[in-house]
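All protein chains but one are shown at their positions in the complex.
Let's look at subunit A:
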Amino acid sequence: MSVLIFAELDEGALKKSSLEAIYYGSKVAEQTGTSATAIVLGEASTDELTKAGRFGAAKVLHASDAKLNDGNAMAYASVVAAAVSQEGADVIVLAKSSLGDAVAARLAGKLKAGLAANVIELPDLSSGFRVKRSIFTGKAFAFTELTAGTKILTIKKNTITPEETEATAPVEAFTAGLNDVDFAVKVTHTEKATGDILLPEADVVVSGGRGLKGPENWGIVEDLAKALHAATACSKPVSDLDWRPHHEHVGQTGIKISPNLYIACGISGAIQHLAGVNSSKVIVVINKDPEAPFFKSADYGIVGDLFDVLPRLTKAVQAL
C-alpha cells in the first residue's frame, strides 16, 4: 500500500498543478498511514526533483531517459505502471491536465483501476474511499466511491492549497523498458508560446470578449495581464473570429480554468462561458452594458468603457 504521484514538468520545472498533486498525495498517504512517492519523467535538474520533497513526497523516482522529454502519454503510462508495480502503489494521483488526463486513462486501462476525475477535496475514508469531484464544468459536484483495488485520482487545479516545507526526499533513478509501440505517434512540429504563463496553470487570468472590438485592441488586455503576472484568455466568439488562438478560449467547449482571480473584459457571460470559469475564486466583470448577465455571477463589477477602464487599472496595479 502506498501512494504514487505523477508529476509533470513544463520547460524543466515542476508544474504548479503537479505540486498540488504531490501535496494531495502526501496527505492521502498520511490518512492511510503509508508513504507518498513522486515520479518525474524526462530530463530535470536535481533542484526541481528535490522540490517534490518540499511539497510532501517521501521519495522521488526519476526516469531521465531523453526519449521521455516530450510528454508522450502512452510511454509515460507504461513507465508509471512499472513504478506502480515496483512501489506496490494502490492510489495514483495526477493533476487534471491535458497530459494528466491521457496518462490517467491509459493507466486505468492497464490496471483496471477505479478512476475519478476533477477531484477537489481529500478523500473521506470513514467508510471506503469517497471523493468529491466537480462535474458539469463546476455546475455540480458528485461524491464518488472508488471500490476498485487500484484507485486513480486527477486533481482539479487550484483547489488544493499546498504547503511547502524544508523536507528533503531522496531521488532514485528509475528505468523502465520503453516499448516501441508507445512511440508509434510521431511529433512532426510543435508550436508553443514560451515564457508566457500557461493559461490552465495561471493564478490570475485576464480575458477579453467581443467588447474589445478587434484583435488590434488586445494590447490593453495584455498590459493589464502583464502588470498582474496573469495569463490572457478569450471568449468563444473571439476565438471563432480568429482574433485569438484557440488555446486561449475558455468556456464549456474550451479550456476550463479555476484561477484565484478571473477578470472578464467585454464578455457578456453566456452560460457556456460561465461553465468554463465559474470555479474561479474571485470574478471581476467589466462591461459597458449594465444588463450583461455576467454581473450576476461576479464578485466585483464595473460598468464602463474598457478603453478607459483597463489602462487605468493597469496603472493602479503598477502603482502598488
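Definition applied: contacts are C-beta pairs under 8 Å (C-beta built on N, C-alpha and C of every residue); 3 or more make two chains touch, one makes a residue touch a chain; residues count from 1.
Throughout what follows, contacts and distances are computed from a predicted model.
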Choices "Aspartyl/glutamyl-tRNA(Asn/Gln) amidotransferase subunit B", "ATP-binding cassette domain-containing protein", "Electron transfer flavoprotein subunit beta" or "Multiple sugar transport system permease protein" - which one is the UniProt name of the chain not shown: "Electron transfer flavoprotein subunit beta"
Candidates A:S126, A:T161 or A:T190 - the one touching the absent chain: A:T190
Of A:L14, A:I220 or A:L313, the one touching the omitted chain in the full complex: A:L313
Residue touching the undisplayed chain, where the options are A:S45, A:S98 or A:T168: A:S98
Chain not shown, touching residues in subunit A: 10, 71, 73-74, 77, 97-98, 101-102, 104-106, 108-110, 112-118, 130, 132, 134-148, 181, 184-193, 196, 198-201, 203-204, 228, 245-247, 252-253, 256, 260-261, 271-272, 275, 278, 281-285, 295-305, 308-309, 312-313, 315-317, 320
